[in-house]
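Missing here is one protein chain; the remaining ones are kept as they sit in the complex.
Residue numbering begins at 1 within each chain, and the chains themselves are lettered A, B and C in the order written.
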Amino acid sequence: MTTTAVPAAPSADTPALDVEGLCVDLSTPSGRLRAVDGVSFSVRRGRTLALLGESGCGKSMTALSVVGLLDPAAEVTGGAVRVRGSDTLRMSPAERRKLAGPVLSIVFQDALTALNPVQPVGRQIGEPFRIHRGLSRREAREKAIELMTRVGIPEPRERARSYPHQFSGGMRQRLLIAMAVALDPDVLIADEPTTALDVTVQAQIMRLLRDLQDEREMAVVLITHDLAVVAQRADDVVVMYAGTVVEEGPVREVFSRPRHPYTRGLLDSVPEHAVRGRPLPAVPGSPPELSAVPSGCVFQDRCPLVRERCVRERPPLRASGDGRSAACHFSEELARA
Amino acid sequence: MTREEPAGADGTSPAPARHRPSWWRMLGRDRAASAAAVVLAVTTLVALFGRLVIGDRAQRQDLDASLRPPSLGEGVYGLLGTDVLGRSVLARLVDAAATTLSVAVPAVLCSLLIGSALGLWAGYHGGRRESVAMRVADVILSFPSLLVAVVVLYVFSPSALNLVLILAVARIPVYLRTARAEAAELRSRLFVDAARTFGTPGREIIRRHILPIALPTLLTVATLDFCFVMLTESSLSFLGIGIQPPDVSWGLMVAQGRQYLQTAWWITVLPGLAIVLTTVSATVLAAWARIATDPAQRWRLTLPVKRRGASAAVPPEMIP
Amino acid sequence: MVHFLRKRIISSAVPLFCVVLGVFFLARMTGNPVDLYLPLSATAEQRAEFSAAQGFDLSIPAQLWNYLADAARLDFGTSLRTGQPATEMVLDAFPVTLQLAGVTMLLAITGALLVGSLAAYRPNSLADRFASLLSMTAASIPDFWFAVMGVLVFGVSLGWLPTSGTLGGPEIWVLPIATLLIRPFGVLVQVVRGSMVSALSAPYVKIARSKGATPLRVIFGHALRNAVTPVLTVAGDLTVGLVNGAVIVETIFGWPGIGKLMIDSILQRDFAVLQAAVLLTAVTIFALNILVDVCHALTDPRVRQAVPA
Partner (left out) sequence: MKSPVSSPPPGRRRPRTTTTLLLAGTVLVSSGCAVANSAGGDAGRADGRTLRVVLTQEPPTLEPCEASLTGTGVVVRSNITEPLVERDPVSGELHPLLATGWKQTGPRTWTFDTRSGVTFQNGEPFTAEDAAFSIDRAVNSDLACNVEGYVFGDDDLEVEAVGDDRLTVTTAEPDPILPLRLSFVEIVPRTTDTEAKVRVPIGTGPYAVRSWQAGTAISLSRHDGYWGEAPDFPRARYVWRSDASVRAAMIDKDEAEIAVALDSMEAEKDTTAAYPNNETTALRLDGREAPLDDLRVRRAIDLAVDRPGIIDALLGGLAEPAGQLVPPGVVGHSEEIEPVRQDVAKARALVREARADGVPTGRTITLVARNGMFSGVSETAEALQYQMERIGLRVRVRMADTATQLQYQLRPLPKGVGPIALLIMHGNQAGDAAFTASQYLLSDGPQSTFGSGDLDRRVADAGLLSGGKRQQAFADLLAHQNETVVQYTHIAHMSGLLGLSPSIRYEPNSATGDELRLAEVRQAGAVKR
């Protein structure tokens, strides 16, 4: 892996977003399941944190609980989500609404369904100004046109009256981003923002996101399963597996010397890592069903290093002092390997 | 790690990996739906076998026992009182269940089958076939169905069969339009295109790809229609046609008993309740089935009934 | 849009003609009305005379031809029962029903949007269950029963409302409209609830909430317009169904509307009036269908775009 040097963003001392011990339970027909189990991370302004994992590992649910958009089947059962010093989980709905937009903001992957199909896009982009700044319809429209210009929509004044279905996928994603950054939020959560797009468009969108982040000093939480994106864009990475954090730390270090067999497996599955002429190693098997997460180490079923202790005892996420942590009994061993 | 329902501090028991929850279990979790299922089951059983139990009790008149109020002292058949001809209201309710269902169920099924088939076909193929089908629907819809029923039932004698036919024809357009709309939307979807590319014949595509998606909607419409059919039959009885004595339906009982509202409420209120209970149960169960058959929605059934402010951890706002 | 309207109107012509034919034959199936209009003891000659005067002695195709020829001149014949022109009777009765139906649907749609949306906002909540139960019960109460109960309870026992009739202030509207209202309201609440539940779980609603929109803004600003399409369709069908309800309501409350006129003309074999009434109703229903399509286009830009401007 070629770790592109990401310039360190200027950062304040206190984290813009601080998630601690977040637990989310899911009601399912076969009972309550823990979908997110004690996830903690924090991100400062100007920095980008990537939440990395396979689908179903709980990364999206973590993101949704941070912005308070969980489905009713899911319920936050513990932990804290702190922005600007206060825990959003303890707030009243009205207080939360004040944060939504100016402090916390989110971009979804499927821009077609994330835009209201029956409203002109200009109105949707201007809506945050109407809600939080009390601007008039006309003023909000002007702001929307500004934003559309900023995210690179051609002929923004005319297109502001168009409806989402009249835009291409990349344009829609730009619109969605424009809406999310409208009020200069402290934290922008980008939930797989490029998954549904062509590769060329992906790059454009990622560049747009980075430019906006630089310009507005936002903290970005990037949710993705794409290692390349993480490598190129993120400062720190949190690797999730089956609802838990298995490893975290600065991207460069984690990717160069993973301390968890799962991270390692992920990295090995990327072609650049593979040794020419040898079969591409992948992580064998698939993540466990939430209802069948083993009681010991969550990764034991797929781990090449699994031992008797792993079945018996779940490894805690241990910090190793260098800003990195991993949840493996044998992380040192792995680091040395 | 696994948490079975009231999660222990550190759940260690391995949960049985149940991929798809059983219908019974899902039903059991929804109290309203299980109650509805019980009501419908009882109604069906009564309709199927009630007549064997009551014999001719529903027809047996006793003019001296006219309009007896419900009482415990008159044996089982006096439990719900008697009507103006001295017949047991209980026995008549049982007898009427069979007649009512034997009109409503075939009528709904006929219109569902014919309407959906035509609609899916029209919607899938589009073009001229679609517009012809839609115009036919327009024509049927623009005849006031109650009046057509009045004409036909007066001319061709008000038999149950005619009643079923009238009601079925009158409701065909509803299914036709719904099915057409669904099919028209689905026909341009990728998986349909794919199937077409592989040379799957139209009928097969409709059956395998379009019908399963359109079915829940059609079934919901059908349950609402079940109610409509029972009510229309009742309205026809009010106008003096509909089910003819000595047959009896709930609708007929309500219509006939309405004169006695002030003196003998039980004659009209009880069959009215039967109609309401059955249709409400059918609707509840249909709503439940609709969710239960939709993998994307199934989780809803697992939700506990949330009361305002019951769970502090999740702001009410988070519940869509 | 104009083109679309023109196309819809032209494509309605054939079905309308079918309706005309249909009602003509339907009416003829009910038999010769001579018995009703002549004294019981009328002689065979008198009967023949009457039939000839009314044209019932002609062959059916000849009768049809006469009818169509007259209809083309907008002459729909004379009522056997009252001797008045059928057109006049129908046009007198029609506004009554139109107003009843209009007010009813307006209230039903408004009420259903409110109740249904609130129920959908928290699925399975107590309020939701209550609203659902209420609406399902409402949709399954026989209308004539409700009407008679209303007269007895609100008219006689409580004395709040007049029992029936068309003369008087707004209170005269309450019972007829309530009777007509219960079913469309009940059905619509369920439709609104259903489509709102799915609209509210759509990603754009999450996005709206992520912008800090209040629940009211989420429901009425974002979800409602998206949820309204099925509601419009069902509301259109229910409006058509109101003709049935109007028969009952007008019969019970003595409103001189088209429903009562139609059932009376059937029972009295007053073909001219029946044909004129059904034709006018059919035209109205076609117009209503077009209106529903226009509303679809107004509420959904995707539909609007599919319609050539």
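One rule holds for everything that comes next: contacts are C-beta pairs under 8 Å (C-beta built on N, C-alpha and C of every residue); 3 or more make two chains touch, one makes a residue touch a chain.
None of these values were measured; they are calculated from a predicted model.
In the complete complex, the residue from A:Asp87, A:Glu158, A:Asp198 or A:Glu333 that touches the missing chain is A:Glu158. Only one residue from C:Leu21, C:Leu58, C:Ala127 or C:Leu152 touches the chain missing from this view: C:Leu152.
Where chain C meets the missing chain, the touching residues are 30-31, 33, 35-36, 38-43, 45-46, 49-50, 53, 81-84, 89, 92-93, 95-96, 99-100, 102-103, 106, 109, 148, 151-152, 155-156, 159, 162-170, 172-173, 251-256, 264, 266-269, 295, 298-299, 304-306, 309.
Remark: the residues of chain B touching the chain excluded from display are 59, 61, 63-64, 66-67, 84-86, 154-155, 157-158, 239-241, 244-246, 256, 258-261, 263.
The working rule: only the chains that are shown with their structure count from here on.
Look at the CA centroids: the one farthest from the centroid of chain A belongs to C. Taking the mean of all protein Cα atoms as the centre, the chain whose own Cα mean lies nearest is B. Among all pairs of chains, B-C has the largest number of C-beta pairs in contact.
Mean C-alpha position of chain A lies 53 Å from that of chain C. With centres taken as mean Cα positions, chain B sits 46 Å from chain A. Within chain B, the positions touching two or more other chains are listed as 300, 303, 306, 316-317, 319-320. Contacts with at least two other chains are made by residues 68-69, 71-72, 97 of chain A.
Across the complex, chain C is touched by residues 32, 131, 135-136, 138-139, 141-148, 150-152, 154-155, 174, 177, 181, 220, 224, 227-228, 230-232, 234-235, 238-239, 251, 254-255, 258, 261-262, 268, 272, 275-276, 279-280, 283-284, 287, 300, 303, 305-308, 316-317, 319-320 of chain B. Chain A makes touch with chain C in their complex at residues 64, 67-69, 71-72, 97-102, 104-106, 108, 110, 113-120, 127-128, 131-132, 163, 165-166, 176, 179-180, 182. Across the complex, chain C meets chain A through its residues 123, 201-204, 206-214, 217, 222, 225-226, 299-302, 305.
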